[in-house]
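Every protein chain but one is kept in place in this view of the complex.
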Amino acid sequence: MTFAENLIQLRIASQLEFIDLVTSLTDNLSALAGFDEDSVYSINMAVRESVANAVEHGNRYDPNKPVEITFMIGSANLSVSVRDHGEGFDPTSLPDPLDPSNLLNPAGRGILYMRSFMDNIEYERHPEGGMVVTMLKTRLEISGQTPTVADGGEKRQDAVGN
Amino acid sequence: MTFAENLIQLRIASQLEFIDLVTSLTDNLSALAGFDEDSVYSINMAVRESVANAVEHGNRYDPNKPVEITFMIGSANLSVSVRDHGEGFDPTSLPDPLDPSNLLNPAGRGILYMRSFMDNIEYERHPEGGMVVTMLKTRLEISGQTPTVADGGEKRQDAVGN
Amino acid sequence: MQLEISERRIGEVVILDLVGRITIGDGSLHLHDAVGRLLDEGRNRLVLNLAGVTYVDSSGIGELVSRHTTTRNTGGRLKLLNLPKKVRDLLQITKLLAIFETFDDEASAIASFES
Partner (left out) sequence: MQLEISERRIGEVVILDLVGRITIGDGSLHLHDAVGRLLDEGRNRLVLNLAGVTYVDSSGIGELVSRHTTTRNTGGRLKLLNLPKKVRDLLQITKLLAIFETFDDEASAIASFES
């Protein structure tokens, strides 16, 4: 089995109680990847919302369906993808939570928060079923403060640079 | 894909920097599973040693080989298994770290610690290659303090009992 | 407990001091129940003091909105006190700041029910 040196994958049963485990791991991983406190919070929010959606709307709380979270620590960003095993949905045809007639809806804001807190998010259907959302957060490079772990590209650069 | 409702799996690239991510998740998960502080520490130690072995001796620091950690929250115990993708080894033919002639060895104590801190540990070769160690920690039930998350057996019991 | 809620009554007004996280599952549910119980008792002049709230997700925001609506439907009001910056930002992003009456000091929040 081959794997990428900057990958971390977590797979949980569809239980709300497990979401905090995912976000704690996310916080530790974002810090390790060199993100500042604000970004750690933003990534946490987006991961929480996406995993909650996967459990609630995707897997419909079926505890025998897993949610898979894949983190990829890049030299310039962190990518997080969240996959469920549900029926999928069309993200382009959702009600707009900012439409005045929807403002008082008790739900429907999660994806908007994910978009606001991450630099990019993309939905696609997984070829073997279920939905995958991939979210990207870019790291603002602070000079002299490089992450200890990143993908091969950065490492090779370091090896040359130092 | 089917999954068990009490499962959590983590897969990391073989990097020492990732071990702390595994042990933090382990701590949160042990606490969620209802273990007391001492047991949380014991499980942490055993997980750290087994993952370090998988990275060092199993995958030989090959960052493109993953280590897979599977947690199963049972009604009476927590099971943690750690799998690498190395050549495997024979755990029955290791030098005894307690033998006076080995006392000053700089290494060779990890498995002894794993055995001391867990209630049971078992090694086996994975059919598709690599080594799997499965470790069990039993939860001392404190009356009135049941874990929020456990396997189906316990839940059904609760449903009847309460 | 994710979210601790304690209750103070000042005349007709009930102040709920919230400490912890309002998130999907226990946190949101607890807030839902606490407000529901007060409305059942006919107490509908409510102030949520959010000073001690450390984290809110979309489920928590949804709960604030839905409790705002139910309270209004009884002829009452649910007002927000001491919004932490993160909560204010979440309300801002979803254009909800205009929906809620918010206060930075308790006396003004209480006085606002007089008029």
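Lettered A, B and C in written order, each chain numbered from 1.
Here is the rule we use: a contact is a pair of C-beta atoms (placed from the backbone, for glycine too) under 8 Å apart; a residue touches a chain by one contact, two chains touch by 3 or more.
Quick caveat: nothing in here was measured; it's all calculated off a predicted structure.
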item	value
Among shown chains, those touching the left-out chain	B
Residues from subunit B at the interface with the omitted partner, ascending	16-17, 19, 41, 45, 48-49, 52, 56, 97-98, 103-107, 109-110, 112-113, 116
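Just so it is clear, only the chains that are shown with their structure count from here on.
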item	value
Distance from the mean Cα position of subunit C to that of subunit A, given in whole angstrom	29
Averaged-CA centre spacing for the pair subunit C and subunit B, given as whole angstrom	43
Residue list for subunit A, restricted to those that touch at least two other chains	17
Subunit C: positions in contact with at least two other chains	none
